[in-house]
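Notes follow the structure.
Omission of a single protein chain aside, the complex is shown with its protein chains in their original locations.
Entry: chain A
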C-alpha cells in the first residue's frame, strides 16, 4: 500500500509511529513529551523535540484515548473496557479500573486529583489514582449519561461531556451528583469533539458535518469573550485550520496532510503543534496513507488574531 512519496508536509515526521490508526495524541504540561494512543493496541511516549521513542506500552485492545498525569505517568482508555495507569519510568502499565464497554475518553483533573473516563456503556466514571489498584479502591463514582460518551473536556472545576444523540452535559467536579447544565448540541449532526477554552468561559463543539460551535457556560460571557480566542481544528480533509473565535474568521491553514487529521495537540508553551495524520474511518474500510505524526513549530503570526483595525486589542 505504499504510494509515491507525498509532497513534503510542514513539520518533522516522528520516527517509529504506531502501526495502525492514531486515536489521540497529547503534549505533556511539563515538557515536550508526547503521548500517543493507537489502534495498534499501544500507547507510545515520544520526546517530540528530540524525535525519540521513549516508551511503548501494550494493551489488551485498541487504545482510544490517553492523557498525562505528570512526566512520570499517564493514563489510557482502551477498547478492552479497561482504564490503565502507565508508569513511564518503570516501563509498565497497571489496570486502574474498568467499564462495561470500550472506554472512549479519559482526562486527568489536577483540580480534583482524579481521572475521569467516559465510555460507550453510557457512564462517566471518576477514579482516584492514588488508591491501590483494583476497582473497589479507586472508583470514586459512576455517573450515568443519556447516551454513549463520545468526547469530554476539562477546564478548572468544569467538565463537559458530549454523548451520542447530541447531548451535552456540563458538570462541576465538586458536585458530580448531577450535571450543572444539561444541554443539546446546537449543531445538527453527530458530535465529534468537545474542548473547553483554557480561560474556562466555555467550550467548542464540533460535528461530523465539519462545523464548530462556540458555546459559553454562562450566557453573559458570550458578550464579554475577548483575549486570544484562537484555536486549531483538524479535519478529515487533511487540513489543519487555525481560527479566530471572536471574529469567526480563519487565520491560517497549514498545508494538506497525507490523510485525515485524527488528533492535534499544542505543547505547553504553544511553540509546537503535533498533528496525527491517520485515517479515521469516516468512509468505512478503505485503503489509506500510512499513519504518521508530524511535529511542527508554531509561528505567532499563524495563531494570533489579526486586529480588526489598528490600535485595538
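One rule holds in what follows: a residue touches a chain if its C-beta (ideal position, glycine included) is under 8 Å from a C-beta of that chain, and two chains touch if they have at least 3 such contacts; residues count from 1.
Here is the rule we go by: contacts and distances are computed from a predicted model.
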item: Name under which UniProt lists the unshown chain, selected from "ELMO domain containing 1", "NEDD8-activating enzyme E1 regulatory subunit", "RT30 protein" or "65-kDa microtubule-associated protein 3-like isoform X3"; value: "65-kDa microtubule-associated protein 3-like isoform X3"
item: Touch criterion as defined above, residue of A:39, A:88 or A:231 at the omitted chain; value: A:39
item: Hidden partner chain, touching residue among A:102, A:179, A:234 or A:305; value: A:102
item: Absent-chain contact - pick from A:100, A:184 or A:218; value: A:184
item: Touching residue (missing chain; options A:14, A:79 or A:263); value: A:79
item: Among A:21, A:55 or A:202, residue touching the chain not depicted; value: A:21
item: Contacts of chain A with the absent chain, listed as residue ranges; value: 21, 23, 39, 62, 64, 79, 102, 104, 120, 148, 150, 164-166, 184, 188-190, 192, 208, 280-282, 284-285
